[in-house]
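A single protein chain has been omitted; all remaining protein chains appear in their positions.
Here the chain labels run A and B in written order, and each chain numbers its own residues starting at 1.
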Amino acid sequence: MMSEIKKIKNLKEFSTSADRFEGANLLCPGCAHSIIVREVLNATNDDLILAASTGCLEVCTAVYPYTSWDASWIHIGFENGSSAVAGAEAMYKALKTKGRLKQPERTPKFVAFGGDGATYDIGFQWISGCFERGHNMMYVCLDNEVYANTGGQRSSSTPIGASATTTPAGSISYGEKKNKKDMMAIMAAHGAPYVAQVSPSKWKDMVAKIQKGFAAEGPVFINAISACTTEWKFAPEDTIAITDLATDSLVFPLYEIINGTELNITYRPKNIVPVRDYLGAQGRFKHLFTKQYEYLIDEWQTRVDLKWEQLQRREEARV
Amino acid sequence: MEKAGWDGFEIGAMLRTFDGAIQNIATTLPEDRAYSQSSSFTASVADWRIEKPLFNKDYCIDCQFCWIYCPDMSIIARDKKMVGIDFDHCKGCGICVEVCPTNPKSLLMFPEQKDEDMALAEWPKKEKKEKDTEVEED
Partner (left out) sequence: MADTMELRDIEVWDGNMAASHALRQVQVDVVAAYPITPSTPIVENYAGFAANAYVDGEFVMTESEHGAMSCCIGASAAGGRVATATSSQGFALMVETLYSASGMRLPIILNVVNRAIGAPLNVNGDHSDMYMGRDSGWIQLDAYNPQHAYDLNFIAFKVAEDHDVRLPAMVHQDGFMTSHTAQGVHTMTDEQGFNFVGEFKPMNDMLDLDHPVTHGVQTEEDWHFEHKARQQHALMTAVIPKIEAAFDAFEALTGRRYNLVETHQMDDAEMAVICMGTSVETAMEVVNELRANGIKAGVVGIRVFRPWPMEQLAAVLKDVKAIGTLDRSSPHGTMGMLFNEISGSLFNTDTKAVLTNYIYGLGGRDLTKAHLVGIFNDLKANMDAGKPTTPLQQYIGLRGPKLSFF
(Lines give C-alpha, C1' and ligand atoms only; values in the text may rest on other atoms or scores of the structure.)
Protein backbone atom coordinates (compact mmCIF):
# COMPACT_ATOMS: atom_id res chain seq x y z
CA MET A 1 0.00 0.00 0.00
CA MET A 2 1.36 3.42 -0.89
CA SER A 3 1.08 6.04 1.78
CA GLU A 4 -0.46 9.40 1.03
CA ILE A 5 1.69 12.48 0.93
CA LYS A 6 0.65 14.90 3.65
CA LYS A 7 -0.86 18.11 2.28
CA ILE A 8 1.09 21.14 3.44
CA LYS A 9 -0.04 24.08 1.35
CA ASN A 10 1.13 26.79 3.68
CA LEU A 11 2.43 27.41 7.14
CA LYS A 12 -1.04 27.72 8.65
CA GLU A 13 -1.95 24.29 7.41
CA PHE A 14 1.42 22.92 8.52
CA SER A 15 0.83 24.29 12.02
CA THR A 16 -1.99 21.80 12.55
CA SER A 17 0.66 19.05 12.74
CA ALA A 18 0.93 17.16 16.01
CA ASP A 19 4.63 17.05 16.87
CA ARG A 20 6.20 13.69 17.52
CA PHE A 21 9.22 15.21 19.23
CA GLU A 22 8.84 16.53 22.76
CA GLY A 23 10.01 19.48 24.77
CA ALA A 24 11.99 19.40 27.98
CA ASN A 25 14.75 17.72 26.04
CA LEU A 26 18.21 18.96 26.95
CA LEU A 27 19.22 20.67 23.70
CA CYS A 28 20.51 24.23 24.18
CA PRO A 29 17.97 27.05 23.93
CA GLY A 30 17.84 28.01 20.26
CA CYS A 31 19.34 24.75 18.97
CA ALA A 32 18.60 24.20 15.28
CA HIS A 33 18.83 20.40 15.54
CA SER A 34 15.37 20.45 17.04
CA ILE A 35 13.92 22.71 14.33
CA ILE A 36 15.25 20.32 11.69
CA VAL A 37 13.86 17.27 13.45
CA ARG A 38 10.44 18.90 13.73
CA GLU A 39 10.32 19.78 10.04
CA VAL A 40 11.34 16.25 9.05
CA LEU A 41 8.91 14.47 11.36
CA ASN A 42 6.01 16.79 10.61
CA ALA A 43 6.46 16.35 6.87
CA THR A 44 4.61 13.04 7.05
CA ASN A 45 1.68 11.51 8.88
CA ASP A 46 3.07 8.02 8.37
CA ASP A 47 4.50 6.04 11.24
CA LEU A 48 8.18 6.56 11.84
CA ILE A 49 11.03 4.31 12.91
CA LEU A 50 13.93 6.54 13.93
CA ALA A 51 17.59 6.22 14.79
CA ALA A 52 20.19 8.67 15.98
CA SER A 53 23.95 8.52 16.20
CA THR A 54 25.75 9.68 19.32
CA GLY A 55 25.86 13.46 19.33
CA CYS A 56 23.91 16.42 20.68
CA LEU A 57 20.57 15.19 19.39
CA GLU A 58 20.98 11.77 20.96
CA VAL A 59 22.45 12.75 24.32
CA CYS A 60 19.82 15.43 24.81
CA THR A 61 16.68 13.50 23.91
CA ALA A 62 17.00 10.09 25.56
CA VAL A 63 18.54 10.62 28.96
CA TYR A 64 17.09 8.03 31.28
CA PRO A 65 14.39 8.02 32.54
CA TYR A 66 13.11 10.40 29.83
CA THR A 67 12.63 10.14 26.11
CA SER A 68 11.55 12.98 23.84
CA TRP A 69 10.53 10.64 21.02
CA ASP A 70 6.94 9.77 20.22
CA ALA A 71 7.93 7.25 17.57
CA SER A 72 10.13 4.18 18.02
CA TRP A 73 13.73 5.32 18.22
CA ILE A 74 17.09 3.62 18.59
CA HIS A 75 20.63 4.69 19.31
CA ILE A 76 23.61 2.34 19.26
CA GLY A 77 26.80 4.36 18.84
CA PHE A 78 28.45 7.33 17.18
CA GLU A 79 29.04 5.72 13.80
CA ASN A 80 26.13 3.41 13.17
CA GLY A 81 22.78 5.23 13.26
CA SER A 82 22.46 4.45 9.56
CA SER A 83 22.96 0.71 10.08
CA ALA A 84 20.59 0.67 13.05
CA VAL A 85 17.75 1.96 10.91
CA ALA A 86 18.83 -0.22 7.97
CA GLY A 87 18.58 -3.26 10.24
CA ALA A 88 15.10 -2.22 11.33
CA GLU A 89 14.11 -1.71 7.72
CA ALA A 90 15.43 -5.18 6.84
CA MET A 91 13.34 -6.63 9.67
CA TYR A 92 10.29 -4.77 8.38
CA LYS A 93 10.79 -6.35 4.95
CA ALA A 94 11.32 -9.80 6.44
CA LEU A 95 8.21 -9.64 8.61
CA LYS A 96 6.24 -8.28 5.69
CA THR A 97 7.29 -11.23 3.53
CA LYS A 98 6.49 -13.64 6.33
CA GLY A 99 3.16 -12.02 7.16
CA ARG A 100 4.13 -11.23 10.75
CA LEU A 101 3.76 -7.43 10.83
CA LYS A 102 1.48 -6.37 13.67
CA GLN A 103 -0.01 -3.50 11.65
CA PRO A 104 0.47 -4.69 8.06
CA GLU A 105 -1.63 -1.89 6.58
CA ARG A 106 0.70 0.82 7.87
CA THR A 107 3.79 1.99 6.01
CA PRO A 108 6.43 3.28 8.41
CA LYS A 109 9.21 5.53 7.21
CA PHE A 110 12.76 4.81 8.34
CA VAL A 111 14.87 7.82 9.25
CA ALA A 112 18.36 8.11 10.77
CA PHE A 113 19.73 11.35 12.19
CA GLY A 114 23.43 12.01 12.62
CA GLY A 115 25.65 14.99 13.23
CA ASP A 116 28.32 15.99 10.75
CA GLY A 117 30.83 14.08 12.86
CA ALA A 118 28.69 10.98 12.62
CA THR A 119 28.14 11.54 8.90
CA TYR A 120 31.20 13.10 7.29
CA ASP A 121 33.70 11.39 9.59
CA ILE A 122 33.26 8.38 11.82
CA GLY A 123 30.04 6.98 10.37
CA PHE A 124 30.85 7.49 6.72
CA GLN A 125 31.59 3.83 5.98
CA TRP A 126 28.31 2.65 7.50
CA ILE A 127 26.31 5.23 5.56
CA SER A 128 28.08 4.34 2.35
CA GLY A 129 27.28 0.68 2.96
CA CYS A 130 23.61 1.40 3.62
CA PHE A 131 23.34 3.52 0.47
CA GLU A 132 25.12 1.00 -1.71
CA ARG A 133 22.78 -1.72 -0.45
CA GLY A 134 19.77 0.43 -1.23
CA HIS A 135 17.86 0.32 2.03
CA ASN A 136 14.59 2.20 1.93
CA MET A 137 15.62 4.88 4.41
CA MET A 138 16.32 8.55 4.85
CA TYR A 139 19.54 9.75 6.38
CA VAL A 140 19.45 13.29 7.76
CA CYS A 141 22.75 14.98 8.60
CA LEU A 142 22.43 17.72 11.21
CA ASP A 143 25.34 19.70 9.87
CA ASN A 144 26.63 22.11 12.50
CA GLU A 145 30.16 21.79 11.15
CA VAL A 146 31.66 20.75 14.47
CA TYR A 147 31.64 18.03 17.14
CA ALA A 148 29.28 20.04 19.30
CA ASN A 149 28.38 17.36 21.82
CA THR A 150 31.97 16.91 22.92
CA GLY A 151 32.72 20.58 23.13
CA GLY A 152 33.56 21.91 19.68
CA GLN A 153 36.27 19.84 18.01
CA ARG A 154 36.70 20.16 14.23
CA SER A 155 35.12 17.70 11.81
CA SER A 156 35.67 17.28 8.10
CA SER A 157 32.65 19.53 7.68
CA THR A 158 34.26 22.41 9.59
CA PRO A 159 34.94 25.17 7.06
CA ILE A 160 38.26 26.88 6.47
CA GLY A 161 38.98 29.58 8.98
CA ALA A 162 36.59 28.43 11.68
CA SER A 163 38.15 28.24 15.10
CA ALA A 164 37.44 24.85 16.69
CA THR A 165 38.98 23.44 19.88
CA THR A 166 41.24 21.07 17.94
CA THR A 167 42.01 23.68 15.26
CA PRO A 168 42.04 26.82 17.39
CA ALA A 169 42.85 30.20 15.91
CA GLY A 170 46.08 31.57 17.34
CA SER A 171 48.97 33.85 16.61
CA ILE A 172 50.18 31.60 13.79
CA SER A 173 46.92 29.83 12.91
CA TYR A 174 43.65 30.98 11.44
CA GLY A 175 41.89 27.85 12.67
CA GLU A 176 40.65 25.06 10.41
CA LYS A 177 42.85 24.65 7.33
CA LYS A 178 40.82 22.26 5.19
CA ASN A 179 37.86 22.92 2.98
CA LYS A 180 34.53 21.43 4.00
CA LYS A 181 34.06 17.96 2.51
CA ASP A 182 31.54 17.88 -0.34
CA MET A 183 29.21 15.31 1.16
CA MET A 184 26.44 16.07 -1.32
CA ALA A 185 28.59 15.07 -4.27
CA ILE A 186 29.77 11.95 -2.49
CA MET A 187 26.28 10.80 -1.62
CA ALA A 188 24.97 11.60 -5.10
CA ALA A 189 27.82 9.50 -6.48
CA HIS A 190 26.27 6.54 -4.69
CA GLY A 191 23.48 6.81 -7.23
CA ALA A 192 20.97 7.53 -4.48
CA PRO A 193 17.53 8.39 -5.86
CA TYR A 194 17.41 11.63 -3.91
CA VAL A 195 20.04 13.82 -2.28
CA ALA A 196 19.23 17.32 -1.07
CA GLN A 197 20.69 20.16 0.90
CA VAL A 198 18.16 21.91 3.12
CA SER A 199 17.86 24.76 5.58
CA PRO A 200 15.29 24.73 8.36
CA SER A 201 14.91 28.50 7.91
CA LYS A 202 13.55 27.88 4.41
CA TRP A 203 10.87 25.59 5.73
CA LYS A 204 8.85 25.28 2.57
CA ASP A 205 11.79 24.23 0.44
CA MET A 206 12.90 21.87 3.17
CA VAL A 207 9.56 20.20 3.76
CA ALA A 208 9.01 19.76 0.02
CA LYS A 209 12.37 18.01 -0.21
CA ILE A 210 11.66 15.79 2.79
CA GLN A 211 8.39 14.77 1.17
CA LYS A 212 10.16 14.01 -2.11
CA GLY A 213 12.62 11.97 -0.10
CA PHE A 214 9.87 10.01 1.62
CA ALA A 215 8.25 9.33 -1.73
CA ALA A 216 11.50 8.02 -3.25
CA GLU A 217 12.29 4.30 -3.30
CA GLY A 218 15.71 3.67 -1.80
CA PRO A 219 18.18 5.57 0.33
CA VAL A 220 17.79 9.33 0.59
CA PHE A 221 20.40 11.73 1.91
CA ILE A 222 19.50 15.08 3.40
CA ASN A 223 22.16 17.55 4.49
CA ALA A 224 20.60 20.11 6.80
CA ILE A 225 22.45 23.18 7.99
CA SER A 226 22.17 23.36 11.75
CA ALA A 227 23.30 26.66 13.20
CA CYS A 228 24.78 25.96 16.63
CA THR A 229 24.46 28.85 19.00
CA THR A 230 27.01 27.39 21.39
CA GLU A 231 29.84 26.49 19.01
CA TRP A 232 29.29 29.08 16.29
CA LYS A 233 29.03 31.65 19.02
CA PHE A 234 25.96 33.74 18.34
CA ALA A 235 22.98 34.63 20.52
CA PRO A 236 20.32 31.88 20.68
CA GLU A 237 17.55 34.12 19.30
CA ASP A 238 19.58 34.54 16.09
CA THR A 239 19.49 30.91 14.96
CA ILE A 240 17.08 31.57 12.10
CA ALA A 241 18.77 34.83 11.09
CA ILE A 242 22.20 33.18 10.94
CA THR A 243 20.78 30.27 8.96
CA ASP A 244 19.24 32.72 6.50
CA LEU A 245 22.63 34.43 6.15
CA ALA A 246 24.14 31.04 5.25
CA THR A 247 21.63 30.38 2.51
CA ASP A 248 21.41 33.95 1.26
CA SER A 249 25.18 34.38 1.06
CA LEU A 250 25.24 31.05 -0.83
CA VAL A 251 27.71 29.65 1.69
CA PHE A 252 25.09 26.94 2.04
CA PRO A 253 23.28 26.71 -1.29
CA LEU A 254 20.01 24.81 -1.45
CA TYR A 255 19.77 22.23 -4.18
CA GLU A 256 18.85 18.64 -4.89
CA ILE A 257 20.38 15.86 -6.98
CA ILE A 258 18.03 13.26 -8.40
CA ASN A 259 19.32 9.79 -9.27
CA GLY A 260 22.89 10.96 -8.87
CA THR A 261 22.84 13.25 -11.91
CA GLU A 262 19.95 15.67 -12.25
CA LEU A 263 20.85 18.74 -10.23
CA ASN A 264 18.28 21.42 -9.43
CA ILE A 265 18.94 24.61 -7.54
CA THR A 266 15.85 25.09 -5.42
CA TYR A 267 16.47 28.48 -3.87
CA ARG A 268 17.88 31.61 -5.48
CA PRO A 269 18.20 34.47 -2.99
CA LYS A 270 16.60 37.70 -4.19
CA ASN A 271 19.46 39.64 -2.66
CA ILE A 272 22.72 37.76 -2.34
CA VAL A 273 24.39 38.71 0.93
CA PRO A 274 28.18 39.10 1.08
CA VAL A 275 29.94 36.15 2.72
CA ARG A 276 31.56 38.70 5.02
CA ASP A 277 28.17 39.36 6.65
CA TYR A 278 27.67 35.67 7.37
CA LEU A 279 31.15 35.26 8.84
CA GLY A 280 30.94 38.47 10.82
CA ALA A 281 27.82 37.34 12.64
CA GLN A 282 29.60 34.42 14.33
CA GLY A 283 32.25 34.26 17.02
CA ARG A 284 33.95 31.27 15.44
CA PHE A 285 35.17 33.54 12.61
CA LYS A 286 35.98 36.57 14.76
CA HIS A 287 39.75 36.28 14.22
CA LEU A 288 39.27 36.58 10.45
CA PHE A 289 38.36 40.22 10.94
CA THR A 290 41.96 41.19 11.72
CA LYS A 291 44.66 42.50 9.41
CA GLN A 292 46.53 39.23 9.65
CA TYR A 293 43.76 36.97 8.41
CA GLU A 294 41.41 39.26 6.51
CA TYR A 295 42.56 37.91 3.14
CA LEU A 296 40.70 34.71 4.00
CA ILE A 297 37.37 36.50 3.76
CA ASP A 298 38.03 37.38 0.14
CA GLU A 299 39.15 33.83 -0.53
CA TRP A 300 35.90 32.62 1.03
CA GLN A 301 33.88 34.85 -1.25
CA THR A 302 35.79 33.58 -4.29
CA ARG A 303 35.19 29.98 -3.29
CA VAL A 304 31.48 30.56 -2.73
CA ASP A 305 31.13 32.35 -6.09
CA LEU A 306 32.93 29.54 -7.86
CA LYS A 307 30.78 26.84 -6.28
CA TRP A 308 27.60 28.73 -7.16
CA GLU A 309 28.83 29.05 -10.72
CA GLN A 310 29.52 25.31 -10.86
CA LEU A 311 26.11 24.43 -9.46
CA GLN A 312 24.39 26.63 -12.02
CA ARG A 313 26.39 25.08 -14.86
CA ARG A 314 25.56 21.60 -13.69
CA GLU A 315 21.91 22.52 -13.42
CA GLU A 316 21.95 23.94 -16.93
CA ALA A 317 23.82 21.02 -18.42
CA ARG A 318 21.40 18.50 -16.86
CA VAL A 319 24.23 16.15 -15.95
CA MET B 1 10.51 10.20 37.96
CA GLU B 2 11.38 8.36 41.13
CA LYS B 3 14.76 6.66 41.14
CA ALA B 4 13.90 2.98 41.11
CA GLY B 5 16.20 0.20 42.37
CA TRP B 6 17.87 -2.22 39.99
CA ASP B 7 14.79 -4.43 39.73
CA GLY B 8 12.32 -1.60 39.33
CA PHE B 9 12.34 -0.80 35.62
CA GLU B 10 12.12 -2.28 32.14
CA ILE B 11 15.03 -4.37 30.88
CA GLY B 12 17.55 -2.94 28.45
CA ALA B 13 16.90 0.61 29.73
CA MET B 14 13.98 0.62 27.30
CA LEU B 15 11.50 3.49 27.64
CA ARG B 16 7.92 3.71 26.49
CA THR B 17 6.54 7.06 25.45
CA PHE B 18 2.88 6.35 26.10
CA ASP B 19 0.79 4.43 28.57
CA GLY B 20 -1.09 1.82 26.61
CA ALA B 21 -1.60 1.75 22.88
CA ILE B 22 -1.74 4.81 20.67
CA GLN B 23 -2.96 4.91 17.08
CA ASN B 24 -2.63 7.81 14.66
CA ILE B 25 -0.01 9.57 16.74
CA ALA B 26 0.68 11.97 13.90
CA THR B 27 -2.84 13.37 14.10
CA THR B 28 -3.34 13.20 17.86
CA LEU B 29 -2.68 16.45 19.69
CA PRO B 30 -0.71 16.43 22.93
CA GLU B 31 -3.81 16.98 25.08
CA ASP B 32 -5.28 13.77 23.70
CA ARG B 33 -2.21 11.62 24.23
CA ALA B 34 -1.58 9.40 27.24
CA TYR B 35 2.05 10.32 27.80
CA SER B 36 3.87 8.01 30.16
CA GLN B 37 6.01 9.22 33.05
CA SER B 38 9.05 8.70 30.87
CA SER B 39 8.06 11.10 28.13
CA SER B 40 9.97 14.34 28.53
CA PHE B 41 6.63 16.01 27.78
CA THR B 42 5.84 15.40 31.44
CA ALA B 43 8.99 17.22 32.54
CA SER B 44 9.71 20.94 32.71
CA VAL B 45 12.63 23.13 31.72
CA ALA B 46 10.97 26.32 32.93
CA ASP B 47 13.87 26.93 35.30
CA TRP B 48 16.28 27.26 32.34
CA ARG B 49 14.71 30.60 31.44
CA ILE B 50 16.01 34.00 32.39
CA GLU B 51 13.60 35.75 30.07
CA LYS B 52 10.27 34.54 28.82
CA PRO B 53 8.29 35.36 25.70
CA LEU B 54 4.86 36.90 26.19
CA PHE B 55 2.16 36.92 23.55
CA ASN B 56 -0.10 39.79 22.58
CA LYS B 57 -2.82 38.41 20.39
CA ASP B 58 -4.05 41.88 19.37
CA TYR B 59 -1.27 42.18 16.83
CA CYS B 60 -0.95 38.56 15.83
CA ILE B 61 -1.68 37.68 12.21
CA ASP B 62 -1.35 33.91 12.78
CA CYS B 63 1.47 33.58 10.30
CA GLN B 64 2.88 30.67 12.34
CA PHE B 65 6.51 31.67 11.94
CA CYS B 66 6.86 31.34 15.70
CA TRP B 67 5.36 27.85 15.55
CA ILE B 68 7.65 26.52 12.83
CA TYR B 69 10.86 27.99 14.23
CA CYS B 70 10.36 27.33 17.94
CA PRO B 71 12.91 24.62 18.71
CA ASP B 72 11.03 23.45 21.76
CA MET B 73 7.50 22.73 20.58
CA SER B 74 6.42 25.57 22.87
CA ILE B 75 4.28 27.63 20.55
CA ILE B 76 0.79 26.26 20.88
CA ALA B 77 -1.04 26.44 17.57
CA ARG B 78 -4.55 25.11 17.28
CA ASP B 79 -6.82 25.33 14.23
CA LYS B 80 -4.23 27.42 12.39
CA LYS B 81 -4.21 30.00 15.20
CA MET B 82 -1.43 30.91 17.57
CA VAL B 83 -3.00 30.43 21.01
CA GLY B 84 -0.16 30.71 23.48
CA ILE B 85 3.09 29.49 24.90
CA ASP B 86 3.88 26.25 26.69
CA PHE B 87 5.88 27.53 29.64
CA ASP B 88 6.88 24.06 30.83
CA HIS B 89 8.89 23.52 27.67
CA CYS B 90 9.87 27.02 26.56
CA LYS B 91 13.60 27.59 27.16
CA GLY B 92 13.41 31.31 26.54
CA CYS B 93 15.64 31.30 23.47
CA GLY B 94 13.83 34.27 21.92
CA ILE B 95 13.64 32.88 18.38
CA CYS B 96 9.86 33.30 18.26
CA VAL B 97 10.24 36.99 19.04
CA GLU B 98 12.93 37.45 16.39
CA VAL B 99 10.86 35.83 13.65
CA CYS B 100 7.55 37.51 14.54
CA PRO B 101 6.88 39.85 11.58
CA THR B 102 4.23 42.17 13.00
CA ASN B 103 4.71 45.76 14.00
CA PRO B 104 4.74 45.95 16.95
CA LYS B 105 5.75 42.38 17.49
CA SER B 106 3.11 40.06 18.86
CA LEU B 107 5.74 38.29 20.95
CA LEU B 108 8.28 40.03 23.17
CA MET B 109 10.81 38.87 25.74
CA PHE B 110 10.33 39.92 29.37
CA PRO B 111 12.10 39.07 32.60
CA GLU B 112 10.88 35.72 33.91
CA GLN B 113 9.08 37.37 36.87
CA LYS B 114 7.19 39.89 34.74
CA ASP B 115 3.44 39.99 35.27
CA GLU B 116 1.60 39.24 32.05
CA ASP B 117 -1.12 41.90 32.44
CA MET B 118 1.51 44.52 33.15
CA ALA B 119 3.45 43.46 30.11
CA LEU B 120 0.38 43.70 27.90
CA ALA B 121 -0.42 47.12 29.32
CA GLU B 122 3.10 48.32 28.53
CA TRP B 123 3.22 46.74 25.06
CA PRO B 124 5.06 49.07 22.65
CA LYS B 125 3.11 50.81 19.91
CA LYS B 126 3.62 50.44 16.19
CA GLU B 127 7.13 51.53 15.17
CA LYS B 128 7.41 54.04 12.35
CA LYS B 129 9.44 52.49 9.55
CA GLU B 130 10.13 53.52 6.00
CA LYS B 131 8.27 50.46 4.89
CA ASP B 132 6.37 47.90 6.92
CA THR B 133 7.86 44.46 7.20
CA GLU B 134 6.83 42.37 4.30
CA VAL B 135 5.09 39.17 5.29
CA GLU B 136 5.47 36.21 3.04
CA GLU B 137 2.06 34.94 2.10
CA ASP B 138 2.47 31.32 3.13
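Everything below uses one rule, namely that a residue touches a chain if its C-beta (ideal position, glycine included) is under 8 Å from a C-beta of that chain, and two chains touch if they have at least 3 such contacts.
Predicted model, so just to flag it, every value in this text is computed and none were measured.
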Chains on display which the left-out chain touches in the complete complex: A, B
Among A:Glu4, A:Glu132 or A:Asp305, residue touching the chain not depicted: A:Glu132
Touching residue (missing chain; options A:Trp73, A:Phe221 or A:Tyr278): A:Trp73
Absent-chain contact - pick from A:Pro108, A:Gly175 or A:Pro200: A:Pro108
Touching residues (missing chain, whole complex) on chain B: 3-7, 9-18, 21-23, 25, 38
Hidden partner interface residues of chain A, rising order: 47, 49, 51, 58-59, 62-65, 67, 69-77, 79-80, 83-95, 97-98, 100-103, 106, 108, 125-126, 128-129, 132-133
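By our rule, only the chains that are shown with their structure count from here on.
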Centroid spacing, where centroids are CA-atom means, of chain A and chain B in whole angstrom: 23
Contact set on chain A toward chain B in their complex: 9-25, 27-35, 38-39, 44-47, 61-62, 64-71, 200-201, 203-204, 229, 235-241
In the complex with chain A, residue positions of chain B that touch it: 1, 9, 13, 15, 17-18, 25-30, 33, 37-45, 48, 62-65, 67-74, 77, 79-80, 86, 88-95, 97-99, 109, 137-138
